[in-house]
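In this view, the complex is presented without one of its protein chains, the others remaining in place.
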Amino acid sequence: MAALGKARFLLQHKCSVYKLSGCRYFSVQSVRHSESKSPVGFIGLGNMGGPMAKNLIKNGYSVTVFDVSEQSKEDLRKAGANVVSSPAAVASEVDTIVTMLPSNPHVIEVYTGKSGILSTVKPGSLLIDSSTIDPMVSIDMAEQCSKKNATFMDAPVSGGVLAAASGALTFMVGGPASEFPAAKIILENMGKNVIHCGGVGTGEAAKVCNNMMLAISMIGASETMNMGIKLGLEPKVLKDVLCTSSARCWSLDTYNPVPGVLEGVPSSKDYQGGFATELMDLGLAQNVATTLKSPTPLGSLAHQIYRVMCNKGYARKDFSSAYMFLQDEKEEK
Amino acid sequence: MAALGKARFLLQHKCSVYKLSGCRYFSVQSVRHSESKSPVGFIGLGNMGGPMAKNLIKNGYSVTVFDVSEQSKEDLRKAGANVVSSPAAVASEVDTIVTMLPSNPHVIEVYTGKSGILSTVKPGSLLIDSSTIDPMVSIDMAEQCSKKNATFMDAPVSGGVLAAASGALTFMVGGPASEFPAAKIILENMGKNVIHCGGVGTGEAAKVCNNMMLAISMIGASETMNMGIKLGLEPKVLKDVLCTSSARCWSLDTYNPVPGVLEGVPSSKDYQGGFATELMDLGLAQNVATTLKSPTPLGSLAHQIYRVMCNKGYARKDFSSAYMFLQDEKEEK
Amino acid sequence: MAALGKARFLLQHKCSVYKLSGCRYFSVQSVRHSESKSPVGFIGLGNMGGPMAKNLIKNGYSVTVFDVSEQSKEDLRKAGANVVSSPAAVASEVDTIVTMLPSNPHVIEVYTGKSGILSTVKPGSLLIDSSTIDPMVSIDMAEQCSKKNATFMDAPVSGGVLAAASGALTFMVGGPASEFPAAKIILENMGKNVIHCGGVGTGEAAKVCNNMMLAISMIGASETMNMGIKLGLEPKVLKDVLCTSSARCWSLDTYNPVPGVLEGVPSSKDYQGGFATELMDLGLAQNVATTLKSPTPLGSLAHQIYRVMCNKGYARKDFSSAYMFLQDEKEEK
Partner (left out) sequence: MAALGKARFLLQHKCSVYKLSGCRYFSVQSVRHSESKSPVGFIGLGNMGGPMAKNLIKNGYSVTVFDVSEQSKEDLRKAGANVVSSPAAVASEVDTIVTMLPSNPHVIEVYTGKSGILSTVKPGSLLIDSSTIDPMVSIDMAEQCSKKNATFMDAPVSGGVLAAASGALTFMVGGPASEFPAAKIILENMGKNVIHCGGVGTGEAAKVCNNMMLAISMIGASETMNMGIKLGLEPKVLKDVLCTSSARCWSLDTYNPVPGVLEGVPSSKDYQGGFATELMDLGLAQNVATTLKSPTPLGSLAHQIYRVMCNKGYARKDFSSAYMFLQDEKEEK
């Protein structure tokens, strides 16, 4: 795990590492299977990774999987996957691997741990990490993979559990342009948009940016709808006016936080079944902004509001419950 | 000045006045000219009102105008308008009047002043105010017009000087549903969207909501683009990724604050020619929110940021210069 | 209601009224009783006003009182006061009156209403308003009193119910320097500090400033103590370190928000018995700041946090319950 600290140290002292990262991996030789539908490894079979791996199987891939949960492995076995006992075991069998893990330390462990991918990885392998993590960790992982002559790409997703199941995810991919086509062939089996954002780390960077902006616009939409309704506007009328005007945003037109304004969205289902407030990890964005000394006044405040919401019982509710949080509840504590 | 307190008192104790306002004016008898293209009055011929009045003339209306500026009046005279010497003079000649004024006190003066509209207004007149003002003042004006058997509607606009010139404004209209069709006929000559928002005051309410949300999303977009670029993302790529994802908003896809990302927008023209920061009047939203005790954490912070920007030399720049404000300038004070 | 706009218009265009106000009343002739212990009127006998009036009686004054509550009047009658039926009745009997009322409209009504003070006020009277209200309303009241040849002074208090009872209030007084000694003689019977802040309105201005700063430091103290305790610091040790360093403030050393750190304060009594969150009226400060275009980023955010706290069940708790609000409660909504 030493490299994590090193990445941070480097970052503080030579932040330009980001700008350089785009061109560092072009020399990695690709010796992977080039015929289509070559076997793929998948590590991390949770709410997101499970359905993603199944989509690969549905699309005709032979998939070798690992997870720490017995149930998750059993579930994939039934779906036709080849289950093995460690990340190292996956890497010794296949040369294209997708990882989908909860956070920084899990990624570091799966790649650089004792029975991690890098302990057995084949030269020329393509390693695609779809976890949402710190871009600095992605850059660090890429460096370590590079030493083993393997290519690491970060490819976090936009879209939740339903999009994972239906293969409708958007992938934001960072890594060498020369390797992007190979990554895209795999990722297209699990998503409908696969976007190359630049050098390694830029996929995570784009994800971090998206999440911060999303949090700002969702809380902003909640404040605005709440105030407008208190001013006597009918909620649907207010939504329509705002969405034909300069206030238009995804949080208003596609995921409106006011119950009953849109059908099928979490706000119309008691804020269930969406993207939980506790997963709205703006800590990543704040760490990045602090390290880069980049001012993010609204992003920081949004982070704080979601932090308080987690403390006040909204952790498991959809993040559009910011609207509910702003309501007057009146009951005495 | 006792009435000041009274207005506030009423507001604090019977805020439901808003909710009721929709139905108070249905009994006003409409005795206006019903044939099309009846003469129209226009008061307030500035950057917005001037082009709007001209569009009425272009569309075949006979227009009687007033403004305090001699030059504005002369300009309209050349365009074919009938220029008179006071709001009262306008109201004594025509029974349909549009007003477009800078702020609360101007509206109050034009309607209730010594030579104001209400001093000569004909029973049954339709008075449409397109100024951006406090919804509470609109409600008050409507009450006073009602005593003269005239109908007041608030119809603030979205879209700037260019939209005013090209007749592409959006009107957000508050007032009795029974009078909306008559107002719409007039307003369609100056805009392409005319939306009925509800009872009197709701047009202004929608405008206030739109402006608050716009300010939040513009500053949010500025923070996000700034951080992403510092993280090594190419600006246009970042814009594209965000706009195909849940961060999508008008401030990113139509009016992006980063120079060079979109053509023709103020950010690509040194933040000139758009909507000045000093006109981003979030004070209206904050006054309303404070009165209603409606929490608006991000809206309040956006208000404060634009306040500081006005103090620091950005008052005349386009409001997307929030991006520039967040930049590192380094020079010592 | 036209005057509403007029007041706002005046304010926006001649804000210097504040600066001028100090010198406008020097010419008022003082013809009041000059012997000590002349009779005093007291209007507004609530939690604060009741004990204040009683202190005047205890100190040997003959006190004539009015309140809308029968019980409050009865309570004062037992304490020895002369109870009359209206503000006008008070003003017709005595020429020195103290008012202690809940908010702007109450003050306006008591002074300028049909049976208000000004309907019967004697020339040369001294009218001292200890209510916490908008400084603009104070200035307006002073103008109206001036027309009746009476002097109005604003004298809001710092210190709560206990300080009112024990005569330990601080009075922040605005009004003509020439009248300050007369006001001070009266106020010293109810408080231990009587400070002349400047012209009329400056007492309220100082109060508004104090409340904003207090809210900022209380929430700041709550955040800081909470973070420090989570970092492993013992609460009392943390308090001691902070109070011997540059973080020192009243909210930490005198009214610490963490239960058990100080004895006798509301935080150590389940946040009961102090100054209720719902009375923490930062709306006054925000209205003033918005009118003056004075940036108050932390003040605005503190306002918003107390607004949300009121909505979430903390309205009746002491305002130091901000500490409790920031805690992790975990239970699901």
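Note that the chains take the letters A, B and C in the order they are written out, and that residue 1 is the start of every chain.
Here is the rule we go by: a residue touches a chain if its C-beta (ideal position, glycine included) is under 8 Å from a C-beta of that chain, and two chains touch if they have at least 3 such contacts.
What you see is a predicted model, and the numbers here were worked out from it, not measured in a lab.
Engineer: Consider the whole complex, including the chain that is not shown, and state which of C:Pro87, C:Gly175 or C:Gly199 touches that chain.
Structural biologist: Within the whole complex, the residue contacting the unshown chain is C:Gly199.
Engineer: From the listed residues C:Thr170, C:Ser267 or C:Ser321, report the one that touches the chain absent from this view.
Structural biologist: C:Thr170
Engineer: Touching the hidden chain in the complete assembly: which of C:Val65, C:Val110, C:Val261 or C:Val288 does that?
Structural biologist: From the options C:Val65, C:Val110, C:Val261 or C:Val288, the contact with the absent chain belongs to C:Val288.
Engineer: Since one chain has been left out of the picture, which residues of chain B touch it in the full complex?
Structural biologist: Answer for chain B: residues 301, 308, 310-317, 321, 324-333 touch the chain left out.
Engineer: Could you please point out the chain C residues that touch the chain left off the display?
Structural biologist: Counting only chain C, the missing chain is touched by 18-19, 21-22, 135, 158, 170, 172, 193, 195, 197-199, 201-202, 205-206, 208-210, 212-214, 216-217, 219-221, 223-228, 230-234, 237-238, 240-242, 244-252, 254-255, 285, 288-289, 292-299, 301-302, 305, 326, 328.
Engineer: Touching the absent chain: which residues on chain A qualify?
Structural biologist: Here the touching residues of chain A are 1-2, 4-6, 8-9, 12-13, 103, 105, 108, 283, 286-287, 290-291, 293-297, 300-301, 303-305, 307-308, 310-311.
By definition in this document, only the chains that are shown with their structure count from here on.
Engineer: Angle of the rotation mapping chain A onto its copy chain B, from a C-alpha fit, rounded to a multiple of 5 degrees, please.
Structural biologist: It works out to 180 degrees.
Engineer: Note whether the interface between chain A and chain C is symmetric in residue numbering, meaning over half of all numbers used appear on both sides, and answer same or different.
Structural biologist: same
Engineer: Cα centroid separation between chain B and chain C, in whole Å?
Structural biologist: 37
Engineer: Using mean C-alpha positions as chain centres, tell me how far chain A is from chain B in Å, no decimals.
Structural biologist: Taking the mean C-alpha position of each chain, the two centres sit 40 Å apart.
Engineer: Return the residues of chain C touching two or more other chains; collapse runs of consecutive numbers into ranges.
Structural biologist: 301, 308, 310-311
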